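Of the protein chains in this complex, one is absent; all others appear in place.
Which chain is which? They are A and B, in the order written, and residues in each are numbered from 1.
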Amino acid sequence: MTDLHVEDRLAVQEAIARYAHAFDTGDVAGFVDVFTEDGIFEAVLVDQPDQRAVFQGHAELRRFAEATMREDVHVLHHLAGVMFDSTAVEAPTSRATVLVTKQLPDGPAISTHGTYLDRWRRTSGGWRLAHRRYVALGYGAAHRSRRAPRH
Amino acid sequence: MTDLHVEDRLAVQEAIARYAHAFDTGDVAGFVDVFTEDGIFEAVLVDQPDQRAVFQGHAELRRFAEATMREDVHVLHHLAGVMFDSTAVEAPTSRATVLVTKQLPDGPAISTHGTYLDRWRRTSGGWRLAHRRYVALGYGAAHRSRRAPRH
Partner (left out) sequence: MTDLHVEDRLAVQEAIARYAHAFDTGDVAGFVDVFTEDGIFEAVLVDQPDQRAVFQGHAELRRFAEATMREDVHVLHHLAGVMFDSTAVEAPTSRATVLVTKQLPDGPAISTHGTYLDRWRRTSGGWRLAHRRYVALGYGAAHRSRRAPRH
């Protein structure tokens, strides 16, 4: 077991940012590509760890992205506070804070906020998410408001 | 064409942060210094790319900063999610998420949110912004509220 190099740490930070920009620009292929082929995205509420939404593998992740981005247009994922819980090169884990804002007719509003708990895997194409768990503190009215489709 | 070193990536990240702290402390000279001599700052709304506000060169940027900071006191630029679209050393490009909060009489409010699309140039004084394009998702009531001048 060796440790992550500086380049690896920066690459993981960039992959976290890439997720945000892919989602926020409606780039479904870019979003899916942040994950490994068998990658998992799951979402839970902080007080209800047993009620999960889970999407595993590129096909499910693509359907999730297509459905979500169709309704969540004009959102931004503000991802900060990246910290590694493990820098073991086989399966580094990190966390980051999440704030999602959305443009409503009367201005910007917070849609949801929480923490990403991530496990990474190195692939031939670079670092990918093997597992992302979103622990949400909660959601706001902006999360439920529907906008016209992007196209 | 060679690639950016780790030091360059961190320097660009710091320059992005320096822009925020200069603006938020009313440091006009520091704000202008983030740009190259012929640097451009432009702002567009995400759905109206043809209606631009553009400021080019240190003299225009200084006038922009003086006018804006006189009215926008007690604001914070929260800049996160830095990602490089190109790491070509001649003209690296990056993006970052933007959230601007403002202190109003009844508490903090979101003034605007969007994305910075940046093109960088290396100068004798370090990395500078050759071109920053702010793509705003929108603005809130806090953006239009006027405060007393700082001084």
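Methods note: a residue touches a chain if its C-beta (ideal position, glycine included) is under 8 Å from a C-beta of that chain, and two chains touch if they have at least 3 such contacts.
The model shown is predicted, which means the values in this text are computed figures rather than measured ones.
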item	value
Residue numbers in chain A that touch the chain omitted from display	6, 9, 46, 78, 80-84, 95-97, 99, 110-115, 137-142
Hidden partner interface residues of chain B, rising order	6-7, 10, 13-14, 16-18, 20-21, 24, 74-80, 99, 101, 103, 106-110
